[in-house]
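Following this message is one structure expressed as C-alpha cells.
All protein chains but one are shown at their positions in the complex.
Then we have subunit A:
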Amino acid sequence: MSVILWLFVTVAAYELGRWLRARTRSPLAQPVAVAIVIVGALLTATGTTYDDYADATTLISFLLGPATVALAIPLYHQVARLRGMVVPVLVALTAGATVSIVSGILLVRWLGGSDVLERTMAPKAVTTPVTIELTERLGGYPELSAAFAIVIGIVAAMVGPRVLTLLRIRDPRARGVAVGAVSHGIGTARMLEESRVEGAFSGLAMGLTAAVTCLMVPLVAYFLL
C-alpha cells in the first residue's frame, strides 16, 4: 500500500510541477523542485520517515541509472560541432571543473563547514544523477548534494546569461559551454531559450563535464581531502 501510495504521490507531484512550469514559464518552477517541496511537506505532515519513502520509491530512483547512460545520446548528436575545437573545449572544461571542485571545498573549509560538507559540495556542478553517484563515493551526503545541484541549476537559469554578459563572455559557443559546465540540464534548458547554438553547446558541455569531473574529483580529493 505505501509503495503504490508514494509512487503515485511522487509522479503526481512531478506532473503538477510540469504543469506549473508550462503555465508560469518561470525558472523557479522546476518540476523536480516543486515535487520535492510537495512530497517533503507530505512526509512531514504524515510523520513518514525519509527511509520509508526512499524504500517505497526505489522503482523511480532505479531509473536514474539507465537515464544517465542515455546522456550519451545528446552527446552523440552534438559531438560533430566540436570539430576544430576539441582541445580548447576540453582544456576549458578541465580547468573549470578543477576550479569549481577546489573552490567549493576550500570555501566550505574557510567558512567553518564540516569535512562531510566539503565532500558534499565538491561534485555539485554536474548533472544531478552523476552528482549523487560521486558524492556517495566521496563520503558526502548524496541527497544534500542533489539539492545543491538542483539549486545551482535554478540560479543559473535565473541569472546565468546576465552574469556571462557582465563577465564580458560574448561568443555564443563559450557562453553555452560555460553554463553547461557548471549548471547541467537546468542551465541547458535556459540556454536553449537564448539561442540554439548556446543550447547545443551547453548540452554538449554538460555531458563532457560529467566525464571530466568524474576523473578530477578523485584526483582533487587525494590532495585536498
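Note that in this section contacts are C-beta pairs under 8 Å (C-beta built on N, C-alpha and C of every residue); 3 or more make two chains touch, one makes a residue touch a chain; residues count from 1.
In the analysis below, contacts and distances are computed from a predicted model.
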Problem set entry | "CidA/LrgA family protein", "Ni/Fe-hydrogenase cytochrome b subunit", "ABC transporter permease" or "Integral membrane protein" - which is the UniProt name of the missing chain | "CidA/LrgA family protein"
For this session: Identify the residues of subunit A touching the omitted chain, counting contacts across the whole complex.
Result: 10-11, 13-14, 17, 30-33, 35-36, 39-40, 43-44, 50, 53-54, 57-58, 60-61, 63-78, 80-85, 87-89, 91-93, 95-97, 99-101, 103-104, 107-108, 111-114, 117, 121, 124-125, 127-130, 132-134, 137, 141-144, 146-148, 150-152, 155-156, 160, 163-164, 167, 169-175, 177-179, 181-183, 185-186, 188-189, 192, 196-197, 199-207, 210-211, 214-215, 217-218
